[in-house]
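One protein chain is absent from this view; the other protein chains keep their places.
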Amino acid sequence: MPCCSKNTNVRVSLPAVCFVWQIAMIVLFGVFVRYDKESDAHWVELKKTENLTDLDNEFYFRYPSFQDVHVMIFVGFGFLMTFLKRYSFSAVGFNFLIAAFGLQWALLMQGWFHHFDYSTGKIYIGIESMINADFCCAGSLIAYGAILGKVSPVQLMVVTLFGVTLFAVEEFIILDLFHCRDAGGAMVIHCFGGYYGLAISWVLYRPNLHRSKRLNGSVYQSDLFAMIGTLFLWMFWPSFNSAIANHGEGQHRTAMNTYIALASSVLTTVAISSMSKKGGKLDMVHIQNATLAGGVAMGTAAELMITPYGSLIVGFCIGIISTFGYLYITPFLEERFKLQDTCGIHNLHAVPGMLGGFTGAIVAATASESVYSKEGLIATFDFTGKFENRSPGTQGGFQAAGVCVAMAFGLVGGAIVGFILKFPIWGDAADDNCFDDEAYWELPEEEETIPPVLEYNNHMTQQKHRET
Amino acid sequence: MPCCSKNTNVRVSLPAVCFVWQIAMIVLFGVFVRYDKESDAHWVELKKTENLTDLDNEFYFRYPSFQDVHVMIFVGFGFLMTFLKRYSFSAVGFNFLIAAFGLQWALLMQGWFHHFDYSTGKIYIGIESMINADFCCAGSLIAYGAILGKVSPVQLMVVTLFGVTLFAVEEFIILDLFHCRDAGGAMVIHCFGGYYGLAISWVLYRPNLHRSKRLNGSVYQSDLFAMIGTLFLWMFWPSFNSAIANHGEGQHRTAMNTYIALASSVLTTVAISSMSKKGGKLDMVHIQNATLAGGVAMGTAAELMITPYGSLIVGFCIGIISTFGYLYITPFLEERFKLQDTCGIHNLHAVPGMLGGFTGAIVAATASESVYSKEGLIATFDFTGKFENRSPGTQGGFQAAGVCVAMAFGLVGGAIVGFILKFPIWGDAADDNCFDDEAYWELPEEEETIPPVLEYNNHMTQQKHRET
Partner (left out) sequence: MPCCSKNTNVRVSLPAVCFVWQIAMIVLFGVFVRYDKESDAHWVELKKTENLTDLDNEFYFRYPSFQDVHVMIFVGFGFLMTFLKRYSFSAVGFNFLIAAFGLQWALLMQGWFHHFDYSTGKIYIGIESMINADFCCAGSLIAYGAILGKVSPVQLMVVTLFGVTLFAVEEFIILDLFHCRDAGGAMVIHCFGGYYGLAISWVLYRPNLHRSKRLNGSVYQSDLFAMIGTLFLWMFWPSFNSAIANHGEGQHRTAMNTYIALASSVLTTVAISSMSKKGGKLDMVHIQNATLAGGVAMGTAAELMITPYGSLIVGFCIGIISTFGYLYITPFLEERFKLQDTCGIHNLHAVPGMLGGFTGAIVAATASESVYSKEGLIATFDFTGKFENRSPGTQGGFQAAGVCVAMAFGLVGGAIVGFILKFPIWGDAADDNCFDDEAYWELPEEEETIPPVLEYNNHMTQQKHRET
């Protein structure tokens, strides 16, 4: 068993990475990051000069949505991945670790690319930066889904470092250069994150992963914990898509379209799941995941005038596609393409994100003044400044190009990061030791029936007997 | 055992219902549903003509409350019902399914009855429609509590289809025709939903349900999962009651009254629960349920000037009544009236909803200009238009009549739906197979002590040995 030479001891590498990177964050924040004008104490004066009220502070437009997004990142993604019977600590714990690191790095990367003030050499951050930082982490957390159970926390930190970096660049190209609309990040978050994770997982293919098969599955309780993640993601997805949409009708419509599409994808997920199994029994994997595809697929189009029934149709189709993915495509990819995708992010993020991007392109291309009103069209697509004369058709073309950029960044970037992670220095587990918290966590003793006091000694003897 | 001929195979019926109803939703949404003016892109122009600011968009008044309500519907109701030891998948999963269907049907039904624009033939939806749709689902989810563990998902879809329909009609009578105030739905949601579920359960009486007795109970972990549901319901109930209350002081007062009443009902629930058991031990059933009765009972009155100590008194009394219900009335109803009420919705929704309705009637009847101010009275009860000259006394009378309408719709509607559900085509389980996820879910293998790698083969042998 050559694989057993693998060493999961991260006692030096994990603290080293955490300390070095956190100190780097402090230094870089010290050099670059300052409060923006709406979170700076000077705002009290600005308010007077510009005749503003307290409520004009961006905080009140965005904070409730921010908190919903924050719950999705930490409880949603974290608990969704607790479905494995003995990897729940790592699912929720490493998700916590890498999101907490990722959001700091994201504040810097996104700041440099989007909000850098050349006159002062500073980045100014506020509530919108916080939402965008959470979004930026989401890309790497999605990638974690593909490699769940097969990598060490140190590798995850590397995945996040590069993931956030790549994210900031592709986002700059798609949103700033191409001037795409992507409020909920179907392209920049889900499509990118999905293919990024798949490419990493493909490079890290483990031919003997079947040796850990006994742990690659759920138990009753772990499936219930995962449902906590599913539901918080599902419920708050309208906030995810609308968090940085335009004030007023923009946020309003985005939230409503997402709400409607998500409802629709639940019904088709249940339908396909039931059809596929003997006796019409439902599969928790589908309910936990494919029900969410409606939110992903509306990531771009929810902000647009897709109409309520258009949202229903998107949810209808993507629920079917995603569930079929879990039934047939994930096993197919594993067998034929040697692609091991623990959480099936191919079906929940990569494909729905890609299709959501193209849906957005089509809806954008068919936008018209009669539907949006003249000013509504300008406001929705931000046809101002150097984009003043862009037509909806051109916009649609750029949106479609944006999807391709996101895929390309995910696939190429993921392949490169995958090769970096193949160095035998990162402390990942051997093939017969995957999906096991034992490698990285001090686990509590197994739960036994708690013995009553009087039988305590007796029980201790029994236990010892059993252990021998 | 004649009951064993029952067939829980829903492989045809469940997908059929999901597909047909979802397609119907798409068609009906296509014909009828459009964005309202505050979620339509034209709002950008309207904002200019009417000199509005972004914050005047209804979205900012309602969205945080909507998200809290949304959590109550999906996590609150869903996890509250996970207390059964082997029915947690169905509790949270079918709750998810029927709420996702119900809210779509509710948008249509409530739209036709309340927001139909005869000039265009369309329904215009926005954030308030989303809250109302979630409310409308709540009625059917409450009904699910009474029949939990005894029906198939297909039957639940039928319960929801009729539940939402009946809800829209009784709500139209109570709120529009009678012009009642019922911000938190003590009457229209809880009283209706409670009696609707009880009537269905009464018709579906299973004389041999004791055969499933081994599964009709909780285990330690399932009770903890249920507490997640309880707490999210409890914490967000102030948002539930205030979500569609009047802007400003209306929402403010409603939330505060509910908050106070809920705190009070916790203490009396604990007191009665402790008094009733040997050694003063608390019963989780009471803590999970009766603590919430304060929110239900304030559903109507919270919006009114009931005073803070009035709210405390309501919580005080209803905590006692609800806990007594769990102790004595539910067993009595089962023995004498052949009414099997799995979650005890009689004590949490039906009775507190009814009493809450009457409380509201009394508080409304005693309203005066000295307490509300002249304009406050008009604003609170919406004494405008053709109700301009209604007196508080008359209002109280109509409120009381509203409670009766809600009960009548629940009881009669539930009885009819119950008879429909008796047809032997719906795939419900046999009497000795109730409260079991096995019937409708692919269950993971039982959790065993996870064996270490080296003892793997050895363990497999043991397991086989045990199974034989």
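The letters A and B name the chains in turn, as written, and every chain counts its residues from 1.
In this section, a contact is a pair of C-beta atoms (placed from the backbone, for glycine too) under 8 Å apart; a residue touches a chain by one contact, two chains touch by 3 or more.
As the structure is a prediction and not an experimental result, all values here were calculated from the model.
Visitor: In the complete assembly, which of A:Glu50, A:Glu335, A:Glu388 or A:Glu445 touches the absent chain?
Guide: Per the contact definition at the top, the residue touching the missing chain is A:Glu445.
Visitor: For a quick check of understanding: of B:Asn132, B:Ser201, B:Ser239 or B:Asn289, which residue touches the chain that isn't displayed?
Guide: Checking each option in B:Asn132, B:Ser201, B:Ser239 or B:Asn289, the one touching the absent chain turns out to be B:Ser239.
Visitor: Quick one: which of B:Phe113, B:Tyr205, B:Phe324 or B:Tyr372 touches the chain that's been left out?
Guide: Checking the options B:Phe113, B:Tyr205, B:Phe324 or B:Tyr372, the one contacting the hidden chain is B:Tyr372.
Visitor: Contacts of chain B with the missing chain: which residues?
Guide: Residues of chain B in contact with the hidden chain: 55, 60-61, 64-65, 68, 85-86, 214-215, 217-224, 227-228, 231-232, 234-236, 238-239, 247-249, 251-253, 255-256, 259-260, 262-264, 266-268, 270-272, 274-275, 277-284, 287, 291, 305, 307-309, 312-313, 316, 371-377, 379-380, 432-433, 436, 446.
Visitor: Need a quick check: the contact residues on chain A for the chain that isn't drawn.
Guide: 8-15, 18-19, 21-23, 25-27, 29-30, 33-35, 38-45, 47-48, 54-55, 57-60, 63-64, 67, 70-71, 74-75, 78-79, 82, 86, 88-89, 92-93, 96-97, 100-101, 103-104, 107, 125-127, 130, 153, 221, 225, 228, 427, 439-447, 449-451, 453, 456
Note that only the chains that are shown with their structure count from here on.
Visitor: What's the distance between the Cα centroids of chain A and chain B, rounded to whole Å?
Guide: The answer is 31 Å.
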